[in-house]
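Notes follow once the structure below has been shown.
Only a single protein chain was left out; the remaining protein chains are all shown in position.
Our next item is subunit A:
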Amino acid sequence: MSPPKKERTASRNPSLVRGIGKFSRSNMYHKRGIWAIKAKHGGSFPRHEPKPASAAPAAVKPPKFYPADDVKTPIPNRRKPKPTKLRASITPGTVLILLAGRFMGKRVVFLKQLPSGLLLVTGPFKINGVPLRRVNQAYVIATSTKVDISGVNADKFDDKYFTKEKKKTTKKGEGEFFETDKEDTKALPQEKKDDQKAVDSQLIKAIEAVEDLKVYLGARFSLRSGMKPHELKF
């Protein structure tokens, strides 16, 4: 097509009812100006030459085997799951309260949402003993307290960082059977400890700048007598 395509106007044939246009075929012929285009091109509508058909592919051998039943191939699944929608109250730097698990009640700083939908969170470790950890949004209460997180670079963390390492399955001989059990307890690799320190050092500076925030993060949340969660403002 040599002339650049102009932006198409909306249909020239307004619909009265779904499926029924206002103008008939002959009216539309006139409206579209086919008569003018034909007149311009000497009586017939301009066509370009059909593209030559591509050479037929080299003769396909008839298959040796035809399956007895026609089996339908399933349609390929093109669905890509999205990470869970993040609550509006949770933004990077928000202090969250963990509701369950080993660190329940701890107040913790939110870093970012991982591609799996889980939240990446850190104590910081020095303040309350919570390391870089993944947490599900449903098990968390977002408070209105925010920490300045601009100095922290959390880009290198994703779900793969947190997966357990696969145990090498070696065939156990009788003698080895009792020995391999001792290898199960693994010390945290130094690399992960360094990552923790790198993230926390920036955070702790930002936390110490705010009055009482360090003590706040070090303390745990608990319900007391007379506290009603449905009336609390977090």
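One rule holds for everything that comes next: a residue touches a chain if its C-beta (ideal position, glycine included) is under 8 Å from a C-beta of that chain, and two chains touch if they have at least 3 such contacts; residues count from 1.
Methods note: contacts and distances are computed from a predicted model.
Asker: Tell me the UniProt name of the left-out chain, picking from "Aspartate aminotransferase", "Vacuolar-sorting protein SNF8", "F-box protein SKP2A" or "Ribosomal protein L35A".
Answerer: In UniProt, the chain excluded from the picture bears the name "Ribosomal protein L35A".
Asker: Which residue, A:95, A:120 or A:140, contacts the hidden chain when the whole complex is considered?
Answerer: A:140
Asker: Considering the entire assembly, which residues of subunit A contact the chain that has been omitted?
Answerer: Spelled out for subunit A, the touching residues are 87, 89, 99-100, 104-105, 138-142, 220-224, 226, 228-231, 234.
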